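Removed from the display is one protein chain of the complex; every other protein chain stays in position.
Chains here go by letter, A, B, C, D and E, matching the order in which they are written, and residues are numbered from 1 within each.
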Amino acid sequence: MGISEETRRLLTQASTATLTTQLFKRGLRNTYMQNVHRITPDAPVLVGEAYTLRMIPAREDLDHPDMFRDRTHAQRRAIEECPAGDVLVIDCRKNTSAGTLGDILIARLQARGVAGVVSDGAMRDTPQIAPMSIPVFAGGAAAPASFGAHHPVDTNLPVACGDVAVYPGDVLVGDGEGVVVIPRHLADEVARDAAAQEHLEVWILSEVKAGKSIFGTYPPDDDARARYEASRPQNR
Amino acid sequence: MGISEETRRLLTQASTATLTTQLFKRGLRNTYMQNVHRITPDAPVLVGEAYTLRMIPAREDLDHPDMFRDRTHAQRRAIEECPAGDVLVIDCRKNTSAGTLGDILIARLQARGVAGVVSDGAMRDTPQIAPMSIPVFAGGAAAPASFGAHHPVDTNLPVACGDVAVYPGDVLVGDGEGVVVIPRHLADEVARDAAAQEHLEVWILSEVKAGKSIFGTYPPDDDARARYEASRPQNR
Amino acid sequence: MGISEETRRLLTQASTATLTTQLFKRGLRNTYMQNVHRITPDAPVLVGEAYTLRMIPAREDLDHPDMFRDRTHAQRRAIEECPAGDVLVIDCRKNTSAGTLGDILIARLQARGVAGVVSDGAMRDTPQIAPMSIPVFAGGAAAPASFGAHHPVDTNLPVACGDVAVYPGDVLVGDGEGVVVIPRHLADEVARDAAAQEHLEVWILSEVKAGKSIFGTYPPDDDARARYEASRPQNR
Amino acid sequence: MGISEETRRLLTQASTATLTTQLFKRGLRNTYMQNVHRITPDAPVLVGEAYTLRMIPAREDLDHPDMFRDRTHAQRRAIEECPAGDVLVIDCRKNTSAGTLGDILIARLQARGVAGVVSDGAMRDTPQIAPMSIPVFAGGAAAPASFGAHHPVDTNLPVACGDVAVYPGDVLVGDGEGVVVIPRHLADEVARDAAAQEHLEVWILSEVKAGKSIFGTYPPDDDARARYEASRPQNR
Amino acid sequence: MGISEETRRLLTQASTATLTTQLFKRGLRNTYMQNVHRITPDAPVLVGEAYTLRMIPAREDLDHPDMFRDRTHAQRRAIEECPAGDVLVIDCRKNTSAGTLGDILIARLQARGVAGVVSDGAMRDTPQIAPMSIPVFAGGAAAPASFGAHHPVDTNLPVACGDVAVYPGDVLVGDGEGVVVIPRHLADEVARDAAAQEHLEVWILSEVKAGKSIFGTYPPDDDARARYEASRPQNR
Partner (left out) sequence: MGISEETRRLLTQASTATLTTQLFKRGLRNTYMQNVHRITPDAPVLVGEAYTLRMIPAREDLDHPDMFRDRTHAQRRAIEECPAGDVLVIDCRKNTSAGTLGDILIARLQARGVAGVVSDGAMRDTPQIAPMSIPVFAGGAAAPASFGAHHPVDTNLPVACGDVAVYPGDVLVGDGEGVVVIPRHLADEVARDAAAQEHLEVWILSEVKAGKSIFGTYPPDDDARARYEASRPQNR
């Protein structure tokens, strides 16, 4: 059973910066993927549960173009089996010397309703991927096909991506800053508290822009917090 | 004798992704330059034969601004001698701490009809270079002049650039994804087969966007290939 | 006492490329920050004197969100104490795994009239910072808050930033290429000579665009220099 | 069914340098682990089939000392289940900031008759491990326990180790130079041909030490090869 | 007031592996210096309180051999002022391109009774330092003198060393595996608990060597712990 519509809605509005703070408060320090960036600048915020694909180094006798004829090939299977609404997360061991996926496979994922793609390897055909509306995050761009560097080995096992642990079902959120991984059982509470934090920070930012010192305002002291509470519509 | 107009035309239309696949099929795995990116986003696709310039580390007693008065200085010579239509390829040992060339030298190359510039070092004056119409690819941007890090030592010898071997006369193609090096003797056949591959992939992409599974379509099975052949104008 | 208006004006018009050349001529080779880039593309050129903040690695018992309530906390103090017109320079040991500052603190610096921010760590809330008009330079983007990686320890001591020494009061100039550090006592003469160099190079560029060879033109020989001098308004 | 005694014997006498050449001749270029070195200088050559353990990044709520009480914990299971005569190969994503195993677990592996340990992460208690007679190869030494960086997730799946693919049952050979991975189905023929190559190279080395030029000797021309064949006992 | 003789004695007998575990249990995860190794193999275990020296990048006009005539020069001052029994900890920003100290300065520290030296930069004259009896830990060896890369700026401020925060007075312990930093206020309890942990682990190791499974033994279950307690002299 997937995340609720309310949680999905809240996460779409939260920044990855806010989400990492909420996770930090729960003792989770390593939740932001290193060196994984959005390569589809106009795509919406990424929110969805992780469906994983794992790559190990290619071996010349196993990895060549013909292997794609094999319908049990893990990469091809992942493209057709990743559930609509989920995020395909690919563990490439941070090796960006070859493209994990290209424009045709990304187009197929989009056609199937997959919520987005996250890889700590590179993508290929990136000039063609850039204008797509499906959010794609990657460690870089590289023209060579995946089989020169990667062998897809299995799907939906726990993996590493961008130095963060990703368990199948974990909730990924990706924006212009990057990707954060939220353990599945924390998604609802993190979404709720992130929304509250963002609401407060919008108010703090308006105060700061109006000339207030950060002392007493950020973080807010009792007086500032009272003014914030008074400013909220439901409190009027 | 340079590459034919037909080969040049075909290569201009091929993506670097497709070209690496064609080279891979011929046993060449290491043809895509690592960490070399286009810094002139509006420039056309780069196609041309390699004319090389090699840099070694600077030595303080040899490398200083006055050396540019020496007309036998390899960098200055390369600027004036790189043939029109060729690509100036600079081996900077992937050291991006100083700019290899700046806007004046790039402008001179453009005025001389050089097809483009590729360096695995940095460029300087990059804000001025960015809008130019000559394609320039580099490993980064750096304000310091070349003599702080590099000594130009000779021209048109085989070099390394972006971890790829470049022999004088090899054909370079560069697009929004990066740069691929095609051994000179393979340029014609790779250009031809890349065009065929791209034509097929355009058809596959249209099928996938229309909802087809990748199984049977990408790569195409006999049935899909028959439909593809039937769709080609010359076959109607 | 700050730099003069004339020096400030000249530095605003000089490129970082030209400034590094002027510093090189004075024996200073290491003045350009490595891997520090502008993340506010529409902001003006950065010019100002350095006010420094130093970070060491975080320690779990000292670094957590509550510490921001402490008004003696060096990061918070820096935000409120960095003089208007100065540049806040932050030494993050080139660690970009966490954001040094976010949009609220940057907004406060802007409200206080600070000239800009330079960090060799990452910034967070970068999508919100990007459109700001205060120039911000950083080593990257990262969603996690600073306390996960950094402990702010003191202000206005000499620091390292992007592998360059920065002494309080040194003059920083930042443009689309990066950031250069000018020792305070050299600022006036470097500004003056950079302006002269740029004026000459504009003329050289026009010559080169008109088809002149770089031999004799760049660097200019006696004849070229005479033509340049003749072209200058004050010499007519 | 394991490798034959004859293959094991031949591999114990072959150097990893020779084995990589034999694999290269069969089209396998990426068989030598990068940055994995022997930390037990007096231990014998490592030969055995791979039993794998896979690590992903630790997550603070899952990875702490108490988890070792769980007998289904993959790391603890690997220690007790790796078959005698096999090699425990650990995929640590080349992260050497924490120790994968320490002296007690290594001692247990030795007591159980395991042939050796290979990790692309670090080991801890390395001063205590150094004099052991079980061959241990690792990416470095680090005092912190594994749970600070690693979560053991499963055993005997294909993994990456030192940038090489390792499939369960592949044959590993490790000597003072490092570790080579031989695909299981090639072990017999590679062992046999490596022995022949080494025998020839011993003869070549004796020729070279006696003053012969490498031209004609290395590689041997027809004449040299005839002399070599004549020198072999079975040919006399 | 320094650490007690008892704490010093216990720390000398504890391994850095055990100490990091004790610190981890107290929530401190980042206490082991990365890439800092012992370069005096025969020296005793390092134990002492930190006296710090901070380096920033060199600037050509400030850093040259003559500066050593200045008795206020921070590096020279540190050599003469670091208290006997303390450890000189040098923050070199992990830059190992130049030697921080050489054999003469190390000899002076030894003559003054300093307990040891730890730098995340390189040392020079390492062949001469290797046989010394004062424990020296560094990030590498490099022949060039410090002033080519480093400017010593101040002493006894909090610093970074090997990616770990070091506050003056923190207790450093270094053995054949590396260096761990213990916050001053935790030194006594960590020393005591580390001794207890080591005593238990010696017993566990003897059990494991005698053939016991790690299940129930490591970590010990109630039965194993009872046997351990019974084995302790004071319990007989």
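We take it that contacts are C-beta pairs under 8 Å (C-beta built on N, C-alpha and C of every residue); 3 or more make two chains touch, one makes a residue touch a chain.
Fair warning: this is a prediction, and the values are worked out from it, not measured in the lab.
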- Neighbouring displayed chains - absent chain, whole complex: B, D, E
- Task: Out of B:Val159, B:Val173, B:Ala195 or B:Val208, point to the residue that touches the absent chain in the complete complex.
- Result: B:Val159
- Note on the structure: Logged for subunit D, residues touching the omitted partner chain are 15-17, 19-21, 24-25, 29, 31-32, 34, 175-178, 180, 201, 204-205, 208-209, 211, 213-215, 218-219, 221
- Quickly run down the residues of subunit B that touch the omitted chain. 26-30, 56-61, 93-95, 151, 153-154, 157-160, 163-166, 183
- Note on the structure: Absent-chain interface residues of subunit E come out as 65, 68-69, 71, 76, 79-80, 97, 99, 102-105, 107-108, 111, 124-128, 130, 141-145, 147-148
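The working rule: only the chains that are shown with their structure count from here on.
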- Item | Where subunit A and subunit D are represented by their mean Cα positions, the distance between them in whole Å | 37
- Item | Two or more partner chains touched - positions in subunit C | 29
- Message: Which label fits the chain touch graph of this model best, line, ring, star, complete or other?
- Response: other
- Every touching chain pair, please? A-B, A-C, A-D, B-C, C-E, D-E
